[in-house]
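Only a single protein chain was left out; the remaining protein chains are all shown in position.
Showing chain A:
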């Protein structure tokens, strides 16, 4: 028993620094955000508790629109990441010469400093002189310059494409690992029975990829919901709010106009959504784990 008690102390002593750090830098600010959301905190010296006023104030038509926009933006982005990631993983799994190089070449968008990748997309989207607009004009698909970031719809999709671009490498590598962990004899047995390549993909790869796909789409959903850098660098939420997601909106309110209390209330709404995703994620992984054991 003495060994156990010593081990208990030791284990918690090992954990203590990390726990303390996260408590101060993440848990305390989280609680403080909740507290601030009930105050009128701003640059002024004094702050007063104002009850639910911030919440009543932010829940208007604009905010509802922002919430819906955040969800559709996130949905399309995650969907595209999953589709392109699956496409990439299946291709990179093919036993063709050069595949190690190809795998390596998918990684740059992920590993390069995010801001730099976004700057490059900023140039690609440049209407007067950028590559996409230039090629569209060259091939006669467009009469004049296409200023992608100047119009609501195109800016919305442009930010999604950039977000997908940054997210795809991780999804691809993860899916590739998942495909490679599928037992080879399944394929060999199917092959022996004369199953075509497409049949093997549909009946073996896809069903067995489902659990990692669900896990990844949940993780991706949470990351995408939090996406800040891309929109901030490309459009800062514009033009006229068409790329303003909840994160951008919170940043503008809190840091931009220094309305901390109101910003905190907006942040709390984000936290509530994130917690829901979090719970859904943990439930799902547990369900998948028990399903696999059975």
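Here is the rule we use: a contact is a pair of C-beta atoms (placed from the backbone, for glycine too) under 8 Å apart; a residue touches a chain by one contact, two chains touch by 3 or more; residues count from 1.
In this text, contacts and distances are computed from a predicted model.
A.B. asks: If you had to name the missing chain as UniProt does, which of "Na+/H+ antiporter subunit C", "Inner membrane ABC transporter permease protein YcjP", "Electron transfer flavoprotein small subunit" or "FAD/NAD(P)-binding oxidoreductase" would it be?
C.D. replies: "Inner membrane ABC transporter permease protein YcjP"
A.B. asks: Of the residues A:68, A:112 or A:210, I need the one that contacts the missing chain.
C.D. replies: The one listed residue touching the chain not shown is A:112.
A.B. asks: For the full complex, which residue in A:58, A:173 or A:213 touches the chain that was left out?
C.D. replies: The missing chain is touched by A:173.
A.B. asks: So that we can see where the missing chain sits, which residues of chain A does it touch?
C.D. replies: Counting only chain A, the missing chain is touched by 3, 6-8, 10-15, 17-19, 21-22, 25-26, 28-30, 32-33, 36, 41, 84, 87-88, 91-92, 94-96, 102-117, 119-121, 123-124, 126, 128-131, 133-135, 137-138, 145, 165, 168-169, 173-174, 176-178, 180-181, 184-185, 187-188, 191-194, 197, 212, 222, 226, 228-229, 232-233, 247, 250-251, 254-255, 260, 263-264, 267, 270-271, 274, 277-278, 281-282.
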